[in-house]
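As you look at this complex, bear in mind that one protein chain is not there, while each of the others sits in place.
This part shows chain A:
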Amino acid sequence: MSTITWITARGLFGRRRFLLLLPLPLVLLGLAVLCRSLGVDPGEWGPPVLVGLGLAVVLPVVSLIIGTGVLGAEIDDGTVVHILTKPLPRWQIILPKLGVAAGVTAATVAVPLYVAGVLADSVRLGLALAFAAALGALAYSALFLALSLVTRRPVLLGLVYVLIWEGLLGNFVSGTKVLSIQQYVIALADRLAPSGLLETTVSVPVASVMTALVSVGFTVLAIDRLRSFSVAGETS
């Protein structure tokens, strides 16, 4: 394990912010178990729980908390200077941090989604949801990691993207779905396990290409921004 990975993981799990991650996946899990045990028709509870809660809220919000935390927290408290004063090519800082962010997000989100998918339909749907969510975690993490280098308000901007762009506009202006990671995840999961529970207008090729583009593009942006990282002078 690289030193950057180790410090990032220690920083992530060492902060209280990490506890914020737990309730959302638990709610998802709890709702799925509850609906199943009450014998509600999966056609009724599947879409709102799997998509409305799981893919539209849990995945992006967990990604946001972690993705803006792995580097953003260090930028906020100034400890990033310790990592930057090392003769490391900047990709060797961004990639491990992206790895930790995507990995922890995927693990946190994929497990409850897998269970919920199994309860709603089949093991196949569970695996498809988990796999698509892992890809989505990578794309979201790359986006939010880059955001934490581009702006001083990454959480706010991230929330605007998730809630306004994906959540609100996605329902009214169908064109915005082409630029929505959430829709890519739905399209990919539905392709892997067609169940009738997941619906999107984005085609699978578009979803695959865009997921790759978002992941790579924002990673490259983050690396470049870190190269020109400026420390603002303290005004006393």
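The rule is short, and it goes like this: a contact is a pair of C-beta atoms (placed from the backbone, for glycine too) under 8 Å apart; a residue touches a chain by one contact, two chains touch by 3 or more; residues count from 1.
Here is the rule we go by: contacts and distances are computed from a predicted model.
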Chain not present in the shown complex, as UniProt names it (candidates "2-oxoisovalerate dehydrogenase subunit alpha", "ABC transporter related protein", "Glycine--tRNA ligase beta subunit" or "Sodium:solute symporter family protein")
"ABC transporter related protein"
Which one, A:Val40, A:Val81 or A:Leu213, makes contact with the chain that was left out?
A:Val81
Residue among A:Val123, A:Val173 or A:Val231 touching the omitted chain
A:Val231
Which parts of chain A are in contact with the chain that was left out?
3-4, 6-7, 10-11, 14, 77-79, 81-90, 227-231, 233-236
